[in-house]
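One chain of protein is taken out of this complex; the other chains stay put.
Entry: chain A
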């Protein structure tokens, strides 16, 4: 095999992208089987996949995509109607393609048997396509080149040239689709032609070509004293030309044709490589449009590099803080101005890198419609799946981690939430259930909600199940009971189906979300439905925090959870049932002494403060000693060895170089108070 390893990453990235497009578009096609635009989009993506696979030498993948493409060609030319069997066949092909790609990614082998599927695809293509095959061929053997416009002035010039023995030619050239540096290749041919004649008009313009832009065929009008064969030879001698045509013509004829049709004309073509004539029509029509749109310049960047960049910026922030510290301690006035500048620049850098890391929620969502479709069929239910706010942006870490818990919630909603159609009808609801996934930003957080209009969480059933499992529900409100679904090892499903309840419980969902510094809440009404509300932070790495002293230790508390900070007097702690509570805005909230919770020796003389934090809907009062100040900190994860330690999110390096732990307020406040 060729040494293509340098392209492998790019190949996977683009393949993933194209597979996602295909999944999405085929799904769309199911809804709108007649939509030409969708069909075109699918055809294009399949073609691109085929080209990439072939270039990389992945033959199985190329063969399968080729088969898919062939069927779609027939769909495109209206010879095959889109049916639900066809859609299923496409989905099967897509699954198999995904499998091949995964195998390639893991072991660099394709190792998937595609013969059955390819046969079935061929069958579709043969059965339905036979009748009008010849018609297609005729149509295809005359691909069109889109020629440049001729002007009055051209006519005069050409006529006088013709009078002195020049012949007027129309020439069309198409560079191979997979060829690199298409513009340079076209440029090379033009350079050669220039030695034997003169250009009258060309498209795209010579300027555009020199700029390196070419995204379609090159067409030109050409004057030469040479014979047609000689001109053909000049073109033919270049490599990587897919096809070309040279036609001896007259300017009158060409101008007449332009007037007549105002558009493209058909001219016979010398085909070098007849393999992919089919997309010719398409690309010719597309070319002018593409030219107009100003190209948005993007490059692909390896994620690890972006992470590295992020890390470096984080380090920079740390050292900036240290510099500020040194400057303050030593009263170095001179340093103030440059430090302010450095501060401004690092802040901008930080914002920039954070933006770079943002990905739209859509990256997660796009695979769900397909999953929900399969689920719906499998369960025999009728479910409408709606999404909203796909363009809401999240940190890529969140994006890559949130998929799994969402899938779990979606499966649960479809399996346990939405009732069977008949059942729904009896309950006076529409037969088709609704599941809606939405995301929207709220301050520096993003809220993701997942709502279904199914049967809701029945507290009585949960209670029964909980009691059976030995979980006490005494004195719990219905709401609290509903929240028991997040209890480790809890599953309400009477029977474990293949879809949900395969051991990964809701507690795993909750844990995952907590690990992303997020929270999940449930709102459910029996008979009406269930809504999960997930709150996620926009970013994970740099946070505003409040530095506090507890005993002799310094801790950082994430600003995002802090509701209010107050002086604390001993008499404000009220003992209730051996627990301490604190009166806050007319409510009593649990009081947690951080020194006790973390076993830190108290220092008597210090003034105490209370930090009221908000976790989900609940407030807690944390008692700390001194408040130091508010500071932007960079979260450094604790090493794997310290995974077991639950009360800390991580550590950070402070301005003076010392290390301080970041309190995981959620785990601190909600853990079992067993001491």
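Definition applied: a residue touches a chain if its C-beta (ideal position, glycine included) is under 8 Å from a C-beta of that chain, and two chains touch if they have at least 3 such contacts; residues count from 1.
In the analysis below, contacts and distances are computed from a predicted model.
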Identity of the absent chain, which is to be given by its UniProt protein name, from "Cytochrome b", "Response regulator", "Gluconate 2-dehydrogenase subunit 3-like protein" or "Glutamyl-tRNA(Gln) amidotransferase subunit A": "Response regulator"
Per the touch definition above, residue among A:126, A:191 or A:308 touching the missing chain: A:191
Option touching the unshown chain, where A:163, A:180 or A:601 are the choices: A:180
Candidates A:63, A:146, A:198 or A:240 - the one touching the absent chain: A:240
From A:16, A:210, A:374 or A:656, residue that would touch the chain that is not displayed: A:210
In chain A, positions touching the absent partner: 2-4, 6-7, 179-181, 183-185, 187-188, 191, 210, 212, 236-240
